[in-house]
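Working notes for the structure below.
With one protein chain held back, the other chains of the complex are shown just where they sit.
Order as written gives the chain letters A and B; numbering starts at 1 within each chain.
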Amino acid sequence: MTGNRLGNTVATAILWAAGFFILGLLVFFLAYILGQGFKVLSLEFVFGPAANGGVGPQLFNTFYILVLSLLFSVPIGVGSGIYLAEYAKPGRLTNLIRLSTECLATVPSIVLGLFGLIIFVNFMGLGFTILGGAAALALLNLPVLVRVTEESLRTVPHAYREGSLALGSTQWQTIRRVVLPSSLLGLITGITLVSGRAIGEAAVLVFTAGTSVSRHYPDFNPLVSGETLAVHLWYVRGEPLVANAEAVAAGSAALLVLVVLFFNLAIGLPARIYQRRLRGSS
Amino acid sequence: MENKFVVHDLNLYYKDVQALRNISMDIKKQQITALIGPSGCGKTTFLRVLNRMNDLIEGVRIDGKVLLDDQDIFGPDVDVVYLRKRVGMVFQRPNPFPMSVYDNVAYGPRIHGQRNKNKLDEIVEKSLRSAALWDEVSNRLFKSALGLSGGQQQRLCIARLLAVEPEVVLMDEPTSALDPLSTLKIEELLRDLKNHYTIVIVTHNMQQAARVSDSTAFFLNGDMVEFGPTETLFTRPTDQRTEDYITGRFG
Partner (left out) sequence: MNNRHLNSQLAYDKLFRYIFIVSAVIVGVIIFSIILFVSKQGLQTFQDVSFWDFHTGTVWNPPGQYGALPFVFGSVAVTLLAIALGGPLGLAGAIFMAKVAPPWIREIMRPATDLFVGIPSVVYGWVGLTVFLPIISKYTGGPGFGLFLAGVILAIMILPTVISISEDALRSVPKTLEAGSYALGATRWQTIYRVLIPASLPGLVTAVILAMARAIGETMAVAMVIGNSPQLASSLFAPTATLTTEIILNMGQTPFGSPWNNALFYMAFMLLMVSLSMILLIRFVVNRRLANDR
């Protein structure tokens, strides 16, 4: 009996230690990244043009490519999520689509980058472009969007659907007016998640959007090459010729993490508040 | 009196399990028809045949005929969306949508193309009054319906249904999740509604069936054992099993 007790105490201690080690690791990472970054971050650095040692164009490209990639991936991803949650009957086609989604989700991002390179850069002959980068990045977002959509639609009680159908609404009306509004929080959280990942992604973009920025800033032309912040951080590390590469790297790293944090707070939080109002705690 | 529904020789299977056997019954216009029987005997299943809600369930097979105003509801030219507009349903558990009271009631008219704000206001008030809920919610029309009590939610679901002006109202144990006072309110409401609608109500509460209905059908294990005027069925049942059930010898 005492042996069991002892084992239990030791195991509990180890589990607590593991939990705190993981938390500590995170705190260290954030503290280090932001601490190093704040020495460098300034308005000039964040928004300034490359000529003045700023990463403004890269920051702009990051958001531009993100928005375009969402434009490609959200309709298809949410659409297939809706299909899986609302229409799909158990069967071969459904199985195949589920399997495809899972497979696409595990394809390494470098492979998606090479696929983009074949299709957009060589096959379509566009060269390195923001458009090609966004399209390749959309492939990375797609499976996550499918899964998040399906999951959040499944949390909507079946009774809502029956209630709506029993009033003589079509399935599409039910989805649009009842199911989607009640799963909005899940959808927005999912898109935030996807965006956070897309912002930090570099491997997909190196050989599709390229590693250089346009001479104009901001340049909305989607057919020019557009280095993003994450790619920039990768690039300066390997280029000893870049002036004060270390400072630029530290600043870019902190800026990337801040942008991801901002996304979670600025989009995730209002969504949560909206949902609470919808659920009617009043 | 005229028949609203004529059900003829209806059989229903969930995959291989038969849940309804050779059901035939006529449901009269502007009457309340009650379905009673022990739980699991097929009352809900039967009710959901009438507006084809069973279409949503995987593996359901139905044979037999169900005529609504002499038209086969399984016929090729029948659209199930239109059918459900004519034959609406109130469920066992209140299921208001997570929106305001107003939007809940306006939901049906809106999906059926009503956009006029004044018309909608009118319909919402009229439906809420018909469902005897107006006085309780008129000052919180634009707050979430999920903040209402269970009894209020169920009446809201009835109001939501009335707003689409169905011809038939199907109710699946609408008071089983409610307190006695709310139950009483809904029963009073049923008697009012009878003048305009054909009502089919499932209940496992025999007193309720006796209080509100004109005809009663007794189901047992997928069979319809007996069907007739409520008076007769409760005072002079012809089948021994019916008698056993209404005298509380089983179920």
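By our rule, a contact is a pair of C-beta atoms (placed from the backbone, for glycine too) under 8 Å apart; a residue touches a chain by one contact, two chains touch by 3 or more.
These numbers were taken from a predicted model, which means no experiment stands behind them.
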Open item on the list: Among the chains you can see, which ones touch the chain that has been omitted?
Closed with: A, B
Open item on the list: Out of B:K4, B:K85, B:K185 or B:R241, which residue would touch the omitted chain in the full complex?
Closed with: B:K85
Task: Of A:I76, A:A159, A:L184 or A:I267, the one touching the omitted chain in the full complex - done: A:I76
- [ ] Check the options A:V46, A:L104 or A:L184 and report the residue that touches the missing chain.
- [x] A:L104
TODO: Write the list of subunit A residues that the hidden chain touches.
DONE: 4-5, 7-8, 11-12, 14-16, 18-19, 21-23, 25-26, 29-30, 32-33, 36, 75-77, 79-80, 82-84, 86-88, 96-97, 99-104, 106-112, 114-115, 117-119, 122, 139, 142-143, 146, 170-173, 175, 193, 196-197, 199-203, 206-207, 230-231, 233-234, 237, 246, 249-250, 253, 256-257, 260-261, 264
TODO: Would you write out the residues of subunit B that touch the absent chain, in ascending order?
DONE: 79, 81-82, 85, 111-114, 164
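In this section, only the chains that are shown with their structure count from here on.
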Task: Inter-chain centre distance, subunit A versus subunit B - centres from mean C-alpha coordinates, in Å - done: 47
Open item on the list: Applying the document's contact rule, which stretches of subunit B touch subunit A when the two form their complex?
Closed with: 51, 53, 56, 58, 81-86, 88-89, 91, 93, 95-99, 107-108, 110-112, 143-147, 157, 160-161, 164, 166
TODO: Going by the contact rule at the top, pick out the subunit A residues touching subunit B in the complex.
DONE: 89-90, 157, 159-170, 173, 177-178, 181-182, 277-282
